[in-house]
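Every protein chain but one is kept in place in this view of the complex.
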Amino acid sequence: MRLRLEKRIAVPPRVSLMVAILSLVLAFAVFSIVFLQSGINPLTGYKEIFRLAFFTKYGLYKVIERTACLLPLTLAFIIPVKAGIWNIGAEGQFYMGAIAATGISFAFPNLPMGVLIPLMILGAMALGGGWAAIVGYLKGKVGVNEIVTTLLLNYVAILTSYTLVVNGPWTDPTRVPYSRQIPANGCIPQIGNTGIPYTIFIAIGLAILLFFFLKKTRLGYEIRACGHSPAGARYSGISFLKISLITMLIGGALAGIAGFHQASGVLGRLRYDISKGWGFYGIVFGLVAGLNPLIAIVVSFFFMGLIYGANNLQMSPEIGMKFGGAAVFIGVMFVIFIASQFFLRYKIRWTRRGG
Amino acid sequence: MGFFTMTLTASMFFLLPALGELFDQRSGVLNIGLEGMILMGVLAAVATSTETGNVWLGVVAGMAAGGLMGLIHGFLSISLKVNQVVSGTGIWILGVGLTTYYGLAYVGPVKHTIAPIIGGLTPLFFVGLALVPIFWFILSKTSFGLRVRSVGENPSVAEVSGINISRTRYIGVLVGGMLSGLAGAYLILAYAPSWSISWRVPVTEGRGFIALALVFFSMWRPFLLLVGSFAFGTLWIMGWYLQTVLPGIPIHIFRMIPYLVTVAILVLISTERFRKRAGTPAALGKPYFRGE
Partner (left out) sequence: MEKRPEQRSLWKGIKRGETVLEMKGITKRFPGVLANDHIDFDIKAGEIHALLGENGAGKTTLMNILYGILQPDEGEIYVQGKKVRIRSPLDAISLGIGMVHQHRKLVPAHTVLENIILGHPRAGKVLNVRRAEEELKGLCKKYGIKIDLRAKVWQLSAGERQMVEIIKAIYRGAKLLILDEPTSVLTPPETRQLLMSLKVMARDELAIIPFITHKLPIVLKISDRMTVLRNGKVVSHLKTKGATMRSLAKMMVGREVLFRTKKVEVKRGKPIIEVRNLSALSDKGVLALKNASFSIREGEIFGIAGVSGNGQHELAEVLMGLRKATGGKVIFRGRDITDSSILERWKTGIGYIPSERVEVGSIGDFSLVENIAMNLYFDNSFSRWGLLDYKKIRKHTEEAISEFDVMAPSADTKAKHLSGGNLQKLILARVLSREPQLLIANLPTHGLDVGATEFVRNKLVESKKEKIGILLISEDLDEVLSVSDTIAPIYEGEFMEIVPSEKARRDEIGTMMAGARPKR
């Protein structure tokens, strides 16, 4: 007997769901080691993660607020990769969006909210998109490896935020190293007293819109053609430069919106640590979502819930200060979910050996 | 420390992981999780040396930890055929997670460090320097090196020549991981022996990504990598230096220079004139499927 791999022709939804559940179980099993090290019963730990994230009002609102950030970041990865372009730079584009939004609010503090906020969103999309489009242009025109350039430009973007807020022109003298507060009319309102900014509707709306964009539009077709076969797309008269520019522009603009959300809707200012590596989470979420913008809504909500729960286990009366391993939890979960992709693409069969 | 010594010391921190990554990429595996592997090297080195009091055991542990991360990357991208970029991202996030959690116990100045031997340079520096010609020799003059290069260029050709693709690539990721781990050990035991954790800027300060870019810059040639590492070490130190000369300008502006210069160089080597001579491994980033 030996193992044989067969490529799956199609993945039934049932299989995807099973693989996701099994991955989760496996991740939990592995991470139990860390719980046990800290003297926590793993079952209590996981129960508390779910409870804090999905079954407390405060937690649920927080998770939705973060979904509003992570969903556009996930889409920022999905759209370019559909054209075969690996945007590993959502992190930097996110910073650029936050910088633009903050900068505009400082430049026009007296504009009415109805003008200032759209202006900030547009600015965030423009700077995030423009930042990404540099990479798109270099990739399409000269063929520069976009993975490396996006990674490098991330640091330039992050360092730009440092320059601005750490003893820089925007520094809040009372709260070094953060920027001054964004004026009140530059802060996007929150739904009731949930603490969730209205950006959540923008995020979900964009996910739905992009789903149909990819599926139904001419440009969506051109993007998918490039992703599946650059040579075939070129033969059909599709300009790779155009697609590379457009998809990176869209991706960057999406990440920019997330930056706007975080600065204007959540923190009310620019911080050098405005992202916690979230731009990279989007890559994993996008992959787990099977590059489907609609599924990305569910995936980013669910994962941000687990992450929120793990990050805030100290708030649980049953666990308290015993736990600090949320970062490990994220790492373990991501690696196992990445590994699980294999089972979506292959069937494993035991076969009798011939010959 | 003089400017020159500082430059050399800083350069070595680029050279070590980049050399491993070069080898890794020559076998066709791209590893963007370099930073995570370096961090694991830092953690293992500082933990082991603190617990045992022996810095050299720390170095070995750092290499082992990096190598282990390399093997995880290998398992994901070679055996499970997951996209290498995604796998690398996962490895990086895992490395950051493990380091922030288990590293808490070792925050602060490192107790045992490796002492300089000549001109302010530690033995590890000379080890790194010696690795350059060794890697060059292995890659271009030995049978094993030819096999590694062939797997990175065209795995199906290599396979019909009787080469085990998976094994060769596993060696690639192992070497890449071990050198990243060594870089971590070098960083914490010899170069900047103080362990601090803040979210945005782990001790590595994103230099793993510069090392990654350096591999592209070097056009996959060890000696050019050496030159590149010195150039970037100089740029890195210049940041500090210029800040004292021109105090009005924030240091972060200077910090951007290496990243921007790397982008510029990448653009240059991607142009028509250089691309042919660059010698990018043709199968870089592609998983290998038998019989397809």
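Should a chain be cited, it is by its letter among A and B, assigned in written order, with residues numbered from 1 in that chain.
To be clear about the criterion, contacts are C-beta pairs under 8 Å (C-beta built on N, C-alpha and C of every residue); 3 or more make two chains touch, one makes a residue touch a chain.
Every value quoted in this text rests on a predicted model; they were computed, and no experiment measured them.
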item: Contacting the left-out chain in the complete assembly, out of A:50, A:201 or A:235; value: A:235
item: Sole residue of B:134, B:157, B:246 or B:268 that reaches the chain not shown, by the stated touch rule; value: B:157
item: Missing-chain contacts mapped onto chain A; value: 6, 9, 216-219, 221-222, 224-225, 228-229, 231-239, 353-355
item: Chain not shown, touching residues in chain B; value: 141-144, 146-147, 149-150, 153-154, 156-163, 276, 279, 282, 290-291
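What we mean here is this: only the chains that are shown with their structure count from here on.
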item: Interfacial residue positions of chain B with respect to chain A in the complex; value: 30, 32, 72, 75-76, 80-83, 85-87, 89-98, 100-102, 104, 198-200, 206, 209-210, 212-213, 216, 250, 252-253, 255-256, 259-260, 262-263, 266-267, 270-271, 275
item: Residue ranges of chain A in contact with chain B within the complex; value: 34, 86, 88, 138, 142-145, 147-149, 151-156, 158-160, 162-163, 166-168, 272-273, 276-277, 280-281, 283-284, 287, 324-325, 327-332, 334-335, 338-339, 341-342, 345-346
